[in-house]
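Only one protein chain is missing from this complex, and each of the others stays in its spot.
Coming up: chain A.
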Amino acid sequence: MYSFSVTDFDGWRTIARTLLQANVAPSNVSWQPPEQQGLFSPSSLEAIIDPAKPVSSSGTHTIPREFLQRAKQAACFSDIKDSARKWSILYSLLWRIVNDGKETLLLTSDPEVRYLDSMCKAVSRDKHKMKAFVRFQQVVNHDVEVVSPESAEGNAEYYVAWFEPSHAIIESVAPFFVKRFTGMSWSILTPGGCAHWDTAQLTLSEGVVKPDIDTDAFDIFWKAYYRNIFNPARLKEQAMRSEMPKKYWQYLPEATCIKNLTRGAAAITAQMIDAPATNSNRARDKSQAVAQFQDTLRLNNRIDQTTGTSTDKPR
């Protein structure tokens, strides 16, 4: 039995490649969380390769690129209960692809294929939600400790966001923010790592605990927009919650408006329905200019309909 502890995708790939070449079956490998490396296992890679034995008959294996891409994404997955499980599933799938063919990945009801799918899905969803729910706050007198020193210098405008993704995605999601917010300086702070952009260079740093960030004065405009774009006549709270689960609300300044909007919706709707209808000639009766403007267009439209030709500007 071989035992390994792995922290990232590249580490897993190096070991997996060697194991595969030495023809070591998944049942003979145990993948451990970083801090629990087995004491009695020959965990150095040299020990696996028996110089007397030739490497597996086919030599090097071609692995479908699709699998490597998905494995890389799954490597960001964090399973709280069993943090090393992903590495053993990935190796087992790799083993099966090499031995049974790449059709293995088509078995969508196979438990391992499904676990890979669910990992990829969870990571991709987490990335998507992070792109959506990160909220930058403009800071003026920022706490230098949370910021990489290069980021702030010489830049009047500086933006900070605090976010807690469920998986280890900060590194893979940072380029998205760089491409989107190239012209501004910002930092995204998370417990598992931070990304900083100073309009020229991306820097990654260790994770931090939740910092104190002053609220951005522009919040009031955003909240005003949120309250007014809401249609009380179509209240569907459950639909909102399923797309924007409560765990994200702490990052969203607009979330403080939800309670009042929901509570007031029924009364406002009843008021709208009960209000007497307005005479459609109200404005025309008051203003001759309005009546004239509308009459010209209405006459035009009538002519259009009888002759079937357009009377307004030709192309």
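As a convention for this text, a contact is a pair of C-beta atoms (placed from the backbone, for glycine too) under 8 Å apart; a residue touches a chain by one contact, two chains touch by 3 or more; residues count from 1.
Here is the rule we go by: contacts and distances are computed from a predicted model.
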item: From "Ribose transport system substrate-binding protein", "Aspartate carbamoyltransferase", "DNA modification/repair radical SAM protein" or "Amino acid/amide ABC transporter membrane protein 2 (HAAT family)", the hidden chain's UniProt protein name; value: "DNA modification/repair radical SAM protein"
item: Touch residues of chain A, complete complex, unshown partner; value: 103, 106-109, 114, 128, 131-138, 159, 161, 176, 178-184, 199, 216, 218, 220-222, 224-240, 243-244, 252, 254, 258, 261-262, 265, 269, 272-273, 275, 277-284, 290, 293-294, 297-298, 300-301, 304-305, 310, 312-313, 315
